[in-house]
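Got a structure for you, written out below as structure tokens; questions coming shortly.
Left out: one protein chain. Kept in place: all the others.
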Amino acid sequence: MNFEISKEPIDIQSVIDKVVQREAGAITTFIGTVRELTHGKKTLYLIYEAYEAMAVKKLEQIGKEIKERWDGAEVAITHRTGKLDITDVAVVIAVSTPHRADAYEANRYAIERIKEIVPIWKKEHWEDGEEWIGNQLETVAYPEGKPEAKDLNE
Amino acid sequence: MNFEISKEPIDIQSVIDKVVQREAGAITTFIGTVRELTHGKKTLYLIYEAYEAMAVKKLEQIGKEIKERWDGAEVAITHRTGKLDITDVAVVIAVSTPHRADAYEANRYAIERIKEIVPIWKKEHWEDGEEWIGNQLETVAYPEGKPEAKDLNE
Amino acid sequence: MNKIMFFAHLRDHVGEESVTKDASGKTIAELKQLLSEEYGLKLDTVMAAVNEEFASDDEVIQDGDTVAFIPPVSGG
Partner (left out) sequence: MNKIMFFAHLRDHVGEESVTKDASGKTIAELKQLLSEEYGLKLDTVMAAVNEEFASDDEVIQDGDTVAFIPPVSGG
């Protein structure tokens, strides 16, 4: 169970433990936390909602893509759902590889792919309202809000 | 005490806890572990030795460099010394930043700088011998075994 | 019959997590058109999934398929 959606707080160490291997010299983790300010606006809390069965499948797909691209990589990802307060952990990605450059690159790939293809949504709650947030890709133009053709049916 | 040399096993979560901040949306960690095979040769265990007082100062310097280069970054680094077995954790680097790209880049910077300027050495023990290892930079030619002039007296 | 699932703002709008409809033989595009009219939903920038895999607008829905509408995701 390296790929999970969890209603409970994520134990970071237990995600890391899943990728420990004798062949690995490097483990990277990405921990997504709830930030108080976005574009100067103060977030009170977030709600994450997932299409759980499909989200797990898509996380597994990302793991498979990484193992194909980075030799000897192991991957584990847990994403939280429900109500999260500021500084709470929304997602933990752990990647181990024999050499460190790969561990950084493969981990970065995982978070970008999560933001493209994994059916999870967040609703931001501010003092003056609330809103479901569209895609959060910071680097990729994604105006149609849909994955690239290559992502379909993979 | 965000920068430490430790004779005891490193508690990863406690290093992460040092960089949690309300302004951060991303925390990256790098966990250096003892790999069994290097260039096909089987390592039994490692001994890490540090010039502890200077190593802490140099880790602090790396933290300072990161905070100057990446806005809003918080950094914590713990490096282990003594005898380490395969899969044991040698170093944990945690970096938090408001945005994720910075968290990856700043973390990568930290490990590369550790391998340049922090006075810590490892001795590899194999079945047929042992040896103190020189620099481990995988990407930078470093034939003189000394830091660049810019690193001096910083 | 088909289970049609909604998420995020679509779920808020429809007021249901899912509805049951006979959509077999229809394409995703046709089902989107039908739901747009029935619920006043704007589905043109929304992806669809059939049985937990992304599906294109011209995919034909079979009896028993689960169809989900996937607004732009915002996990991570």
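We call the chains A, B and C, going by the order they appear; numbering starts again at 1 in every chain.
As a convention for this text, a residue touches a chain if its C-beta (ideal position, glycine included) is under 8 Å from a C-beta of that chain, and two chains touch if they have at least 3 such contacts.
Keep in mind that this is a model prediction, so the values were computed, not measured.
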Chains on display which the left-out chain touches in the complete complex: B
Those residues of subunit B which, in the complete complex, touch the missing chain: 32, 48-51, 53-55, 57, 79, 90-91, 111, 114-123, 132-136, 142, 144-147, 151-153
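Please note the rule applied: only the chains that are shown with their structure count from here on.
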Distance from subunit B to subunit A - Cα centre to Cα centre, in angstrom: 25
Geometric centre distance via CA averages, subunit C-subunit B, whole Å: 49
Contacts with two or more other chains, residues of subunit B listed in rising order: none
